[in-house]
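One chain of protein is taken out of this complex; the other chains stay put.
Then we have chain A:
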Amino acid sequence: MMENTQFQDDAPLLKVRGLTRSYWARTGCAEVDLDVWPGEVLGIVGESGSGKSTLLSCLAGHLEADAGSVVQGGEDVLRLPEPARRRLMRTDWAYIHQHARDGLRMNVSAGGNVGERMMAGGARHYGSIRDTAADWLQRVEIDPARIDDRPTAFSGGMQQRLQIARGLVTAPKLVLMDEPTGGLDVSVQARLLDLLRGLVRDMGLAVILVTHDIGVVRLLADRLMVMRHGRVVEAGLTDRVLDDPQHDYTQLLVSSVLPA
């Protein structure tokens, strides 16, 4: 094994070990191990029912895990008291829902949606909250002149970008994404992928991205995990897993993609 000092002292941001969740007799996810480092996107693919969404929900605290640990900074997040856990989700972590309406408050203005998360993170000065919100609208390519419009007046792609602005305004370390480009037109998807790539690089974000879209992970994910029946069947560099898949299920998944 070669020496590579760059990585010996480079600890992962998040260490997940043995994460397990069942629904009665049925397996949700079983004994999942994963590490994520700052500045990288970890993609998780698998068909419906593979356990990828259960895994993400357990990480986010939307579902309670039966067993396992999720360690960040020496602390097991699964064992945090509820208020501390909620504070974490409001500041250091962000969750991007597939449907923007699940992650936004539809009856509050765009600026309010962004500002609300800043206030939950402790910001109090109205003027600077509004300025930062306007700045973030611009970063996700929404005209700041629309700061007082409600998201109901936005297109699907704009709503998704607003949800990203709301999530990232507190400069989180970890972002959990559930099918963030699902249901969007292809051209809108491309814009979102480009935006996300830039934000991951510029903010050094660690991202866990759950999707069933192989094309999206190929362009966005540095590393990839393939799940089936609740378990990880294959993991590695994204292009290696997709171009030289070893597991029979990964081969099936890759060969089922229609050529672009």
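Note that in this section contacts are C-beta pairs under 8 Å (C-beta built on N, C-alpha and C of every residue); 3 or more make two chains touch, one makes a residue touch a chain; residues count from 1.
Heads up, the rule we're going with is that contacts and distances are computed from a predicted model.
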| item | value |
| --- | --- |
| Protein that the absent chain corresponds to, by UniProt name, given "NHL repeat-containing protein", "Sulfate adenylyltransferase subunit 2", "Cytochrome c-type biogenesis protein CcsB" or "Phosphonate ABC transporter ATPase" | "Phosphonate ABC transporter ATPase" |
| Contact residue for the chain not shown (choose from A:Gly49, A:Gly156, A:Gly182 or A:Gly236) | A:Gly236 |
| Listed residues A:Val71, A:Met89, A:Ala123 or A:Leu193, member touching the removed chain | A:Leu193 |
| Candidate in contact with the missing chain, chosen from A:Glu47, A:Asp148 or A:Asp244 | A:Asp244 |
| Footprint left on chain A by the chain that the document does not show | 1-4, 6-7, 37, 40, 187, 190-191, 193-194, 197, 201, 218-219, 222-223, 235-237, 239-240, 243-244, 246-248, 251-252, 255 |
